[in-house]
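First comes the structure, then the notes that go with it.
Excluded from the complex is one protein chain; the other protein chains are retained at their positions.
Going by the order they are written in, the chains are A and B; count residues from 1 in each one.
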Amino acid sequence: MCLGVPGKLTQMYDRDGLRMGKVDFGGVVREACLAYVPEAQVGDYVVIHVGFAISLLSEKEAAETLALLREVSDLNAELAVQPGEERL
Amino acid sequence: MKYVAEFRDADLVKRAAEQVRRAVTRPWVLMEICGGQTHAILRYGIDELLPPEIELVHGPGCPVCVTPLEQIDKSLALASRPEVIFTSYGDMLRVPGSGRDLFSVRSAGGDVRVVYSPLDAVKIAQANPDKQVVFFAIGFETTAPANAMAVHQAARLGLRNFSVLVSHVCVPPAMHAILGGEHNRVQGFLAAGHVCAVMGYWEYPPIAEQYRTPVAVTGFEPLDLLRGVLDVVRLLEAGEVKVVNSYARAVTFEGNRPAQELINIVFMPCDRKWRGIGNIPMSGWALRPEYAQFDAERRFDLGEIHPEESADCLAGQVLQGLLKPTACPAFGTLCTTQHPLGATMVSSEGACAAYFNYNKAAMLDEVSRA
Partner (left out) sequence: MRDVVKSTIEGLVCPVPLQHKERIVQGHGSGGKLTHDLIAKSFMAAWDNPILNAGDDAGVISTLGHSRLAISTDAHVVSPLFFPGGDIGRLAICGTVNDVAMLGAKPLYLTASFILEEGLEIEILEQVIAAMKAAAQEAGVQIVAGDTKVVGKGLADGMYISTTGVGLLPDGSNINGAAAKPGDAVIVSGTIGDHGIAVLSARGDLGLETELTSDVAPLNGLVADMLAASSNIHVLRDPTRGGLATTLNEIARQSNVGIVLKEGQIPVKPAVDSACELLGFDPLYVANEGKLVAIVAAEDADAVLAAMRKHHYGREAVLIGQVKADPAGRVLMETLIGSHRVVDVLMGEMLPRIC
């Protein structure tokens, strides 16, 4: 249900009362509706699904996920608090 | 591509797989409920990297597969009308209705057009004032904001020739149906990352609690999938019931507020039949009365629809994770991607098609011997 592809916002403008933008996926550019990411700025990365930005990508979270995986196998890491955990 | 390539890094993937292997001490049954994840797991051979103790079961996460036969038949009826331009996401074109599909309606003269975005369907309506444009609004919560915006825009622009055939489904009720099912074997859940990008994951803690099933919000790249599996397995091994976010770069707890708001303005919950499973109460979305004029089912008289499902198709059991595609008697014989019996063989994310296309069973043995 979820073909969502990350792309870089390169332009923003309004059309027919909707916030729209050009998103660069690396050699291919497509217009997308930005109504659901009002905080997005040019240069940000967004997830595009059927021509709509549904999420703003967090560079910080991405880096953290990768950093955790790059850690050499460490028994201690398995006992410590899990990242991204929601306290219920 | 940034945010994609890094999460396919072969080295990191191997390390993550290694971490899963070390974390596991006994068998666990995990379910993923997103067709895109099924597709990715089989395309990258993730299940090959996981230890044998982990059984990955594929849930009804393909909206194409679960769109009820009645709605498919209605789409065929609408597309066959000479005054209609029928627009749809590409996925729906080969899904078999009762005997036909949209492709065959097209070859019989129906104006059926594939669109990438629902806003393209609105543009087609603007460009063709003499025609009625109908858009097949299917999908899970991920697609609802886009479909809702198309209706919202059509209303704002005062379009009289645009309508939608709605068939939306929601994940949480499906999870209740599966985890609450008599024969449920699922112990841990990989939640659909992009559904959660829209809806957040505030709906899942009560479900996790009720069924004592840990949940990891999971993405789609190999590293994301392994991350999700690792997080759920660690919780299971520790006997903890929690919801964790393994796709934090795209998902927050609250989700996308503006998207949820517009969904609420245009849609309201309704009962929905899931193809192969049956009715799941309050598991779908329908247009609110204020937008009823955009409902294609009201605008057109579709007559009597008598859906007829193939007797040999066991998609329902596959969708609930009760049957592996390869165990279905029709798999690969009566039912192939060339002549599918049911939706799970048609959609490229349907579990049956994914197994058929990427099926490794005999092949893998041969490769390891070669």
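Quick note on the criterion: a residue touches a chain if its C-beta (ideal position, glycine included) is under 8 Å from a C-beta of that chain, and two chains touch if they have at least 3 such contacts.
All values derive from a computational prediction rather than experimental measurement.
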| item | value |
| --- | --- |
| Partners of the unshown chain among those that are drawn | A, B |
| Listed residues A:2, A:53 or A:69, member touching the removed chain | A:2 |
| Which residue of B:70, B:120 or B:237 touches the chain not shown here | B:120 |
| Missing-partner contacts on chain B, residue numbers | 1, 4, 8, 10, 13-14, 35-36, 39, 42-46, 48-49, 62-64, 89-91, 93-94, 103, 113-117, 120, 139, 143, 222, 337-338, 347-349, 357-360, 362-364, 366-367, 369-370 |
| Interface with the unshown chain - residue positions in chain A | 1-3, 5, 22, 25-31, 48-51 |
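We take it that only the chains that are shown with their structure count from here on.
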| item | value |
| --- | --- |
| Whole-Å gap separating chain A and chain B, where each centre is the average of the chain's CA atoms | 21 |
| Contact footprint of chain A on chain B as seen in their complex | 1-4, 6-7, 12, 15-16, 18-19, 22-23, 34-37, 61-63, 89, 116-120, 139-140, 142-143, 145-146, 149, 153, 156-157, 192-195, 197-198, 201, 205, 209, 220, 223, 227, 231, 234-235, 242-246, 248-251, 253, 256, 258-259, 262, 349 |
| Chain B-facing residues of chain A, complex | 1-6, 8, 16-18, 25-26, 33, 35-38, 45, 47, 49-52, 54-55, 57-59, 61-62, 64-66, 69-70, 73, 78, 82-86, 88 |
